[in-house]
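Then we have chain A:
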Amino acid sequence: MPDATGLELLAKELQESEGMGAEAILGTLYFRGHATLEAQPQRIRAVLGRLRERGYRSLMSVHGVDYYPHEPRLGVHYELLDMDKVDRVTVVVRVSTDAPDLDSVTPDGEDGKGWPTADHQEREIYDMFGVAFHGHPDMRRILMPEDYEGHPQRRDFPVGGEPVIFTYNEHESSGVTR
Partner candidate 1 sequence: MLRSYLPAIVFLALGGAVGGIFTVLNTMVGPRRRTEHKQDPYECGLPSEVKRGMRFGISFYLIAMLFILFDIEVVFLYPIAVQLKAYGGFALAETVTFIVLLTVAFVYVWRRGALEWR
Partner candidate 2 sequence: MEIKREPVPRGARPTGQGQGEVEIDSSGLRVNTHDSKELLRGAELLGPTAPASMDGEELERYVHERVLTTTLEKAVSWGRSNSFFPLAFGLACCAMEQFQTAGPRMDIARFGFEAFRASPRQADLIILAGRVSIKMAPIIRRLYDQMLEPKWAISMGACCSSMGVFNNYALVPADKFMPIDVHVPGCPPRPESLMHGILKLRKMVQDDPDAGWRERYGAQGTEEILPGA
């Protein structure tokens, strides 16, 4: 794990590298020995490409998080792994619900190679959180039925399910009328 100072150095280096600028890295967090960089949504491909050159060549996981009370609400986490130095870093991107779109990292865009592993995982984030990824080869729902409305894993989506019937309130519920 890059320790706290290593993380700061990494962030500074990313900011200075050409084509980035100071606002590319919005914040760094070092928590329980795990390094997290918060990147700017428009520059996620560039940041991941730069980290790939730094040695983090494997993208292990892409997953979405709904930070409900805090704005911007939807977060996308990219877990990067450097197999040679056994080193992990997380890149977080925050997107608001009214404009939930990001650049997909799957295809080999003009700015170098993409990450094919993010294909299904981005589709799952779109399915569960509603974050649309531009440039994704097959942007469709992956887990829910194609014509399902709503994004289930958002905090404001009801958990759903049946009200459990106990004997005392059997009268209200009509049971299955066949």
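One rule holds for everything that comes next: contacts are C-beta pairs under 8 Å (C-beta built on N, C-alpha and C of every residue); 3 or more make two chains touch, one makes a residue touch a chain; residues count from 1.
These made the cut because all candidates are chains of the complex that A comes from, given by their letters.
All values reported here derive from a predicted model rather than from experimental measurement.
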Chain A in this complex - touching candidate among 1 or 2: 2
Residues of chain A defined as touching candidate 2 within the complex: 144-145, 147-149, 152, 157-165, 167, 170-171, 173-178
